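Sharing a structure here in structure tokens format.
Every protein chain but one is kept in place in this view of the complex.
When the chains are written out, they are named A, B and C in that same order, and each has its own residue count from 1.
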Amino acid sequence: MCRWMGWLGQPVLMDELLFKPQHGIVDQSLHSRMGAETTNGDGFGVGWYGAGEGPGVYHSVAPAWGDANLRELAAHIESPLFLAHVRAAIGSPIQQTNCHPFRHDGWLCVHNGYIADFHLLRRDVMLAIAPDQFADVHGSTDTEVVFHLALTFGLESDPIGALEQTVGLIEATAREHGVAAPVQGTFGVSDGTCLWAVRYATEGPARSLFASADVDTVTRLHPDNPRLQRFSEGDRLIVSEPFADLPGAWHEIPEATAVCARRGGALEERPFRPRVDAPASVA
Amino acid sequence: MCRWMGWLGQPVLMDELLFKPQHGIVDQSLHSRMGAETTNGDGFGVGWYGAGEGPGVYHSVAPAWGDANLRELAAHIESPLFLAHVRAAIGSPIQQTNCHPFRHDGWLCVHNGYIADFHLLRRDVMLAIAPDQFADVHGSTDTEVVFHLALTFGLESDPIGALEQTVGLIEATAREHGVAAPVQGTFGVSDGTCLWAVRYATEGPARSLFASADVDTVTRLHPDNPRLQRFSEGDRLIVSEPFADLPGAWHEIPEATAVCARRGGALEERPFRPRVDAPASVA
Amino acid sequence: MCRWMGWLGQPVLMDELLFKPQHGIVDQSLHSRMGAETTNGDGFGVGWYGAGEGPGVYHSVAPAWGDANLRELAAHIESPLFLAHVRAAIGSPIQQTNCHPFRHDGWLCVHNGYIADFHLLRRDVMLAIAPDQFADVHGSTDTEVVFHLALTFGLESDPIGALEQTVGLIEATAREHGVAAPVQGTFGVSDGTCLWAVRYATEGPARSLFASADVDTVTRLHPDNPRLQRFSEGDRLIVSEPFADLPGAWHEIPEATAVCARRGGALEERPFRPRVDAPASVA
Partner (left out) sequence: MCRWMGWLGQPVLMDELLFKPQHGIVDQSLHSRMGAETTNGDGFGVGWYGAGEGPGVYHSVAPAWGDANLRELAAHIESPLFLAHVRAAIGSPIQQTNCHPFRHDGWLCVHNGYIADFHLLRRDVMLAIAPDQFADVHGSTDTEVVFHLALTFGLESDPIGALEQTVGLIEATAREHGVAAPVQGTFGVSDGTCLWAVRYATEGPARSLFASADVDTVTRLHPDNPRLQRFSEGDRLIVSEPFADLPGAWHEIPEATAVCARRGGALEERPFRPRVDAPASVA
């Protein structure tokens, strides 16, 4: 049910992190070890900040492991902040508008997990999207709706707070419809300066999520890995699933937790607490 | 802005009507003469009744003229009733879920034209779809919403009446939003026994629509066309744009008119009058 | 490295054998158990005899498990003889012209396996193709070259003999280039009346290949399987990998063996012996 990764650090060619690591995200498209499914072959996407205005996105319905264009782009686009996502569809069509990252203005959003019985909830949660943004939902995934709800709730000024309200609204809507355990997953969002990530499930264990340790720890653990020697202070990875060639270099993000990775290396962590604020004002 | 055709008659290999006529629908994908655009290269679809349960559909994001699979399928699938559609996208993404024909249970629907300023109206008209069908809208076209509105209004028992209510609702919604001339186009729907078609525009001339004349007339006009000699009584074509090799064999469907082609050759014609019935019951 | 299946029997909707069996070929695209790879997600194809002239083919670069059109076609095309193939690419591009089955006139061909170091041998073996067929090779797979070699060697009059000469030529060419163990795999070919299959490896164990037992045995083994009760005498399946819901109903085809399934249920078996005939005449 999808895997994703985010990079915040020095500018790198994207293939340094997409293709070159053992068990990087592209390998996870074919052989995920910790995901709900082994195969994440129902399309993929990358979104990056770099040249041009705002983030660029590349979405493909092909499996990441076999897309010739992805190899090309990864080897020729350099970015100091990017998100990549490989998809295992669970019902919704395999089409570019269902590929993550989703974008709105300068923001990107990825998700691993699901809204349970989304077809039962879709109408009600879409009605909570700001009416003038309703027509911006082009695909049919739960994630795109989550993203537009979060934008409605103020993602651009308080990303984690907006996601807390979004999840709260979905949980409240699910209760009305008798849907149990509605929210499962991890979310990643960015505005090009920071990388926010959330790990949360209404019930039971949430999907896996890890942040790379600080660079000193990583390079001390792996003195012989030449790729790592190029890492510098402030480089940070957030991943659904660790890269195989960096054992020990990962910090598991706890359940019901949000993190924010900032330029310079800071990784802030706080509880993630869904809430319902003044529902009348958004319905 | 799209071209479409429907066939109701003896079972034929689909390529008899898709590829073999001069200026058939596939040729119209590259060189439309009467359409709003010359090129209808933003995907296509066919829906046919034949073997198996209900209609089959084949949707592709490739231009019809260049899709190798379409040639194969057309040359190897036989059907007594099918609809084909070539698309010129006007804003919504090029993806299979935006390709016509749309299907619901045993019904197919195609459309040539547009809902003006659909992004302004989308939310309100989607709210008029029966709530339990809301999540069945997988793509982002106006047509898919029109189809689900018509299903909500009883398409399966009274196709033309349901389309009249659908158009009425859209026109009423447009008035509320200050959108002028909201509905433009031709619609084709079928349940596998009959073929209904509508030509209508809120204002100004509607997109072109033609029905083939009865078979006697057609064969008398073209005694040397071997393909026509195979036509039999009761065969009927409805097309956005006549095939070039059959001049004189077409009957232009008047503005604001609905037709119903039935097995055996009958072609019924009646006025198409959008109306708003008891809006409270559907909102 | 690919999985395939062939059906020869009563006309059936293709999804009876593609989608409905437990661990049928579409399931094998995602979860192969006996193949060299678990995932066969690099495109697929079906070729069928039925309506229209000669076989139809449908090729797609999408994984079989996620292709919406395949579900449609399988549920609406009926055929008494068809071949399906799911691909795991090993170097050559993922494109429709590299998808099996390959077709020439009324013949279809599928392959599971490889020609070792094909890039070293490609030029020399392509020169052995009849010059007037050279330009018919549109893709870049080893299989398409094998098929055109077999056509050159008289596939249409003696399928197994032609494949023996083809494999013999490839092995001789490999020896000249110092390539060991050049041929590995199973081949399936049909002209619409019979289904020929070969299991062979120059060295070591060949890829798996099975034929269904005669219908009496199958139905006696599985008296409660309703799908099987519809089978009739003369129905025959040849598969890379057995369907899970029919244990015991399969006959493993021995190494270095060719079989021919004929209408009526006969399954002939003979040794497969590569040979080089009069090389001067074809080189």
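Assume contacts are C-beta pairs under 8 Å (C-beta built on N, C-alpha and C of every residue); 3 or more make two chains touch, one makes a residue touch a chain.
Note that the coordinates shown come from a computational prediction; the quantities given were computed from them, not determined experimentally.
**Q** Hey, which of C:Gln96, C:Thr219 or C:Thr257 is the one touching the hidden chain?
**A** C:Gln96
**Q** Using the definition of touch stated at the top, determine which of B:Gly9, B:Gly24, B:Gly41 or B:Pro242 touches the missing chain.
**A** B:Gly41
**Q** Identify the residue among C:His31, C:Arg71, C:Arg122 or C:Arg227 that touches the chain left out of the display.
**A** Only one of C:His31, C:Arg71, C:Arg122 or C:Arg227 touches the chain omitted from view, namely C:Arg122.
**Q** Of the listed residues A:Trp7, A:Trp48, A:Phe147 or A:Phe210, which contacts the missing chain in the full complex?
**A** Looking across A:Trp7, A:Trp48, A:Phe147 or A:Phe210, the contact with the absent chain belongs to A:Trp48.
**Q** Provide the residue numbers of chain B that touch the chain removed from this figure.
**A** So the residues of chain B touching the missing chain come out as 30, 38-39, 41-42, 61-63, 66, 68, 89, 93-94.
**Q** So that we can see where the missing chain sits, which residues of chain A does it touch?
**A** Residues 13, 48, 50-53, 55-60, 68-69, 72-73, 75-78, 96 of chain A touch the chain that is not shown.
**Q** To test your reading of the contact rule: which positions on chain C touch the chain that is missing from view?
**A** So the residues of chain C touching the missing chain come out as 92-93, 95-97, 118-120, 122-123, 126-127, 131, 134-135, 137-140.
Please note the rule applied: only the chains that are shown with their structure count from here on.
**Q** Give the chain pair that accounts for the most C-beta pairs in contact.
**A** After counting contacts between each pair of chains, the winner is B-C.
**Q** When the C-alpha atoms of chain B and chain C are each averaged to a single point, how far apart are the two points in Å?
**A** So the centre of chain B lies 40 Å away from the centre of chain C.
**Q** List, in ascending order, every residue of chain C touching at least 2 other chains.
**A** 68
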